[in-house]
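Note that one protein chain of the assembly has been removed; the remaining protein chains are unaltered in position.
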Amino acid sequence: MNQAMLVAKNLGRRKLRTFLMLVAIFIAFFLYGALECFNRAFHSSENAASAERLVTVNRINFTMPLPVNYAGRVQQVPGVRAVTYQSWFGGYYKDQREPLFMMAVDPATYLAVYPSVQMPAEQRRAWLANRTGLAVGKTTAAKYGWKVGDRIPISSNVYMKKDGGRAWEFDVSAVFSDPDDSAREGLVLMGHDYFDETVTFGRDQVNMIVFSTSSTKQNDAIAKAVDALFANSEAETTTDTAAAFNRAFAAQFGNIALIITLVVATAFAAILMIVGNTMVMSVRERTREIGVLKTLGFRSSTILGQILAESLLLAVVGAVLGLGAADGVILVAGKFLQGFGSNLQMTAAVFLGGVGWAVLLGLVTGAVPAWSGMRLQIATALGRR
Amino acid sequence: MGRILRQIAAIASMNIRSIPQRLWMSLSTVVAIALVVAVLLAFLAMGNGFRQAQSSAGAADIAIMLRDGAQTEINSAVTREQADIVEEAPGIARQNGRPLVSAELYVIVDGVSRSSHLRANLPLRGLPLAGVALRHNVRIAEGRLFQTGTNEIVVGRSVTREFEGFDLGKTLRLGQSVWTIVGVFEDGGTVRESELWGDVGVVQSVFKRSNFFQTIRVRLASASALPALKAYVDGDPRLKLAVESEAEYFSEQARQSSDLIQKLGWPLAIIMAIGALAGALNTMYSSVASRGTEIATLRAIGFGRIPTFVGTLAEALTLAVIGGVVGILAATLLFQGYSASTLSSNFTQVVFTFKVTPALCGSALVLALIVGVIGGIFPAFRAARQPIVGMLGEQ
Partner (left out) sequence: MSDPFSFQLRQVSKRFVKGKEAITIFDGLDLDVPAGDFVAIMGPSGSGKTTLLNLLGGIDHVTSGQILFDGQRVDTLTENQLSAWRAANIGFIFQFYNLMPVLTAAQNVELPLLLTRLGQKDRRKNVATALELVGLSDRAKHYPREMSGGQQQRVAIARAIVSDPQVLLCDEPTGDLDRTTADEVLGILKLLNREHGKTIVVVTHDPEVTRHTKRTLHLNKGVFEEKTALA
């Protein structure tokens, strides 16, 4: 036996009580883990690359179109490297209520602006060559069971075909992955040529122009230059980083981060009171024993350390269990949500952050009883029945 | 029977009056339950407010027509030709001899949220004056209505309240043209107040959508005229339109969004309730333990097991009810009437207020009571089954 065992034994003193405390702590950290991961996934399209890419949309609103020739004119602006364009297709496969994240793009320039998109060389060739070819992100492909070579019909909520139908026929040319941004792996990409040839309206129009620059320090100036280029023209533009664009869009749903912070804070406040009071009660029950330990020669500071170690052990074990459970739930939820494009996963940052909070919780809940245990006078402790 | 009730009353009141002896433990349970109730009520109020903003807008005697298969206005497309054909349909109310038919356009423009200072999608609805007339409860609160053929717009009360730059008299630059805000309208806080309205012809030309609309709204002669109108539309192959009353349309939109919030709020509240339950069980077990001698003495005197059981349960329920009430009060004080906005299925912002109702408070209180019951039952069993011998004179 050693002092560590003594700490653990004290927790085992009343097993039911320790179990209930663990449950409470588990719940709080489960919520923290799950909600915090969700929060990050929601704001996840802000990675390094998206902070450097620039996006140009119609100044009125990004649902309004831009003429496709704008892309060529943006390319002329000094400092611009690769330029591509995309249009929201509003597609769905069989069920109108389950929309696809589907865009009409220019394949060659798309791959130039999003270099992290990866696909086997022959699939890439096929996509670039085939007018009706479709490049599908791997999570969407898995969700619907699509494989390279499949011929699938996709309809649009927004557009109609010239021949009167609403269903377009596509060949799955490629299945791609994006290690930098797993949200992108939910996308479905069709060729803009096919789009332009077949729609009744919206031809030669695009929703957004996305481009990379040769030096990110110049992004501010380049963005202003692009907007100046189209000022006073039929479609004025506004240009911003992709990260800022995504952030503004996410914010439209509401201050999700604030809501999550408030919920997690209330959960922690509740368990702080519960566990704190229980620790005080538990230590008070041991007054005599603490006195005995001191008569044996254990120092007051040692007693302080033992009690703090107890509350820390309780908090950290409960937290690790809760975070682990959150991880499991996130894994399952992630599979359901990935069709809608999200980066839902438990990261080291969230886990370690949780452990950090657990340490703080352990210290705070243990502080008062540890202090009173340390200050306890032996004579009083032994006399108290 | 009377004797048992008297015993129960006696023990229950003793238990409850002994709560202050375990003040901090009991308080922590009350606080935990209050927090769970407050969080649940906040979510429910949010869902309720969002739903109400949308569903209360719909009238039973206004029919809305979208392209067949379109779920929302933004995805719909209707031609001038179709609108003309609809004007001939039966069941439409008339004003000054003209049928009250409004072919409308729905485009999205940027606003800036006052709270987040970030861009937000706002709907600009192009509609004829008939369209304003057929919306019952709308009234111009400030300024005046726009004039046909001009770049004038009126904005809903929620728009000017939640977004920057839409005050009366301000101008708005959309594309190449400048628009002036000449009026603010109110509509009882419904989703309509989150819109900007302008003359349909002008909006069409600025946004290059001539002869192109998204919806047709029609004031029915009476709510019962809807089937006749539907039959007419279904019977004409040129009209591939879906017809429903505005009430149905909005309530479907509302149901979808409030469903989502409910699906988030309840599981969250239940998970938190499990944590509160752990705290409640802990408090009650320690209460039973600390009153061990007292319980044994009562039993030795002759009080039965059932009163002991009920007494402990009463203590737990008291804590739960107090926690529930505190949570309800807190949520009401903090959230009632709080204004927020979020993205609707039309891809635009809908402004709504949190709405706490007695029914919602009731649901939240039920959750608190369930925690109280479960948190009390097991300790109550232990109290009732506690042996008398060995507990007397001990401690």
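To keep things simple, chains are lettered A and B as they appear, and every chain counts its residues starting from 1.
The criterion applied here is as follows: contacts are C-beta pairs under 8 Å (C-beta built on N, C-alpha and C of every residue); 3 or more make two chains touch, one makes a residue touch a chain.
Computed from a predicted structure; not experimentally measured.
Novice: Given that one chain is not shown, what are the shown chains it touches?
Specialist: A
Novice: Of A:40, A:143, A:184 or A:294, which one is in contact with the hidden chain?
Specialist: Residue touching the chain left out of view: A:294.
Novice: List the chain A residues touching the unshown chain?
Specialist: With respect to the unshown chain, the touching residues of chain A are 1-3, 6, 9-10, 12-13, 288-289, 292-301, 378-379, 382.
We take it that only the chains that are shown with their structure count from here on.
Novice: Please report how many Å separate the Cα centroid of chain A from that of chain B, as a whole number.
Specialist: About 26 Å separates the centre of chain A from that of chain B.
Novice: Which residues, counting only chain A, touch chain B once they are in their complex?
Specialist: 16-17, 20-21, 23-24, 27-28, 30-31, 59-61, 63-64, 90, 96-97, 157-158, 160, 166, 232, 234-236, 247-248, 251-255, 263, 266-267, 269-271, 273-274, 276-278, 280-281, 385
Novice: In the complex of these two chains, what residues of chain B are touching chain A?
Specialist: 24-25, 27-29, 31-32, 35-36, 38-39, 69-71, 74-75, 77, 107-110, 113, 115-116, 118-121, 174-176, 207, 268, 271-272, 274-276, 278-279, 281-282, 285-286, 340-343, 347, 349, 395
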